[in-house]
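FYI, not all chains are in this one, though none of them got moved.
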Amino acid sequence: MLNETNALLKSIKTTRPLIVNLTNYVTMDFVANGLLSLGASPVMCHAREEIEDLMKLAAVLVINLGTLGPDFISLCKKACTVANHLNVPIVLDPVGAGASQYRTDINLSLIETFKIAIIRGNASEIMALAKISETTKGVDSSIENTAVINPAKILSKQTNAAIVISGKTDIVIDDHLSIGLDRGSALMPSITGTGCLLTAIIAAFLALEKNRFEAAKLATLFYGICGEIAQKKSSGPGSFKTNFLDALSTFIERGDYERH
Amino acid sequence: MLNETNALLKSIKTTRPLIVNLTNYVTMDFVANGLLSLGASPVMCHAREEIEDLMKLAAVLVINLGTLGPDFISLCKKACTVANHLNVPIVLDPVGAGASQYRTDINLSLIETFKIAIIRGNASEIMALAKISETTKGVDSSIENTAVINPAKILSKQTNAAIVISGKTDIVIDDHLSIGLDRGSALMPSITGTGCLLTAIIAAFLALEKNRFEAAKLATLFYGICGEIAQKKSSGPGSFKTNFLDALSTFIERGDYERH
């Protein structure tokens, strides 16, 4: 997978696909910087009035529901409508689904109404979308990823979307396909937005690799390896964030790919 | 105080208390990352609809009035109502009180209506809440901390809240108790959000240490020492921010505690 990943990274840097993000206020700086590090071209959209113009230029639309509110939801629905109409693929990050009924309901409403290409969340969030109730503590996941594989497969079939479950082992599922990726760093959950940014990075890969399972798998693998590279140079969450953004701008070397 | 601080830090990392933040858009990334560095579990709340669900899980509620507006104020009032009802302690950051009459009025309205556990601000902000008029320049403090001790003691009695006054010497006051802490780094005011994050860190300490004076004192001490540790490794505000987030993830060593 090393060569495929680097070939995709090169294509992203060359074509600079426009990734339109409707995303939360907490992590948008990190998401924008991560996409720029990768070589993609991010735009953060906030106004109904410009959705149609932006979507005509968009390679992929990212919907991240980290900071909700009636205006934002209405914006998301309009963007999804336009994206589906123009066949711009949508990648959804159901931040905090399960943490409040409100968040769960909004997310369910989106996946039932619109055609979504890829959904990426942690185990708690994916379980909530699969309508399997369990207690979530805030926006962190409190359950094992393995317990979510079967519900995620059902969710994938119901929604015709690929599902990425982030955790110690990342799992990528698409209908009957599934793969577990055991990469990454324990420092990743210690900075805010690593989930949000992975969602956006998957979107950037999807801009160049139309097979959504491949795109999700290679992006998740690349992301985990970047985490490992960054951890080696870091003495805490602050320096990890800096080094992680540096790593996202590079290609993967064989040593980093194999060392694990 | 070294052993108490490290014991509290350990408890925070083990129990990962959920700190619900209604906070400003400028510094929320820094606040979220600081709480994660510490080992606490932050959530940034923006929707009325999820306040009740989140508050049931919350250890502490942080209200930070850095970016105001009618919707945000209404959200704060709802959150404070629910928090008081559920006995979730509230920590208030009256950002920019005194800088505009609007900000002063909103803050006064909150402390007169709700039970607040701890208020943390700079001298100008605390003076404004104590209704002692003086000119504030923006969100920075322009007066000496010592002049604010007596007004702060009166404010503490009036509101039955502990008061933390940030500045060159940090002062923690609760009714008849008071302590001055002469720690920290001159680089702290050169990055945005060091005040906001201290407020949130105090909240995380309060989640585990129910004595609010102790919680505020140990959090403020820890924060100042982290500033000193970070400064030693930094060549400017950019690297200071990185190193400060690293320091927040560690325990305090005797050498760092005593060196001063």
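Each chain carries a letter (A and B) given by its place in the written order, and its residues are counted from 1.
Note that a contact is a pair of C-beta atoms (placed from the backbone, for glycine too) under 8 Å apart; a residue touches a chain by one contact, two chains touch by 3 or more.
Since this is a predicted model, take the numbers as computed values, not measurements.
Participant: Given 2 chains in view, how many copies does the entire assembly contain?
Facilitator: 3
In this section, only the chains that are shown with their structure count from here on.
Participant: If you average the CA atoms of chain A and of chain B, how far apart do the two points sit, in angstrom?
Facilitator: Computed value for the inter-centroid distance: 32 Å.
Participant: Would you tell me which residues of chain A are touching chain B in their complex?
Facilitator: Going through chain A, the ones touching chain B are 24-27, 29-30, 66-69, 96, 99-103, 137-140, 189-193, 234-239, 241-242.
Participant: Chain A touches which residues of chain B in the complex?
Facilitator: So the residues of chain B touching chain A come out as 16, 18, 25, 28-29, 32-33, 36-37, 41-44, 46-47, 49-50, 53-54, 57, 241-250.
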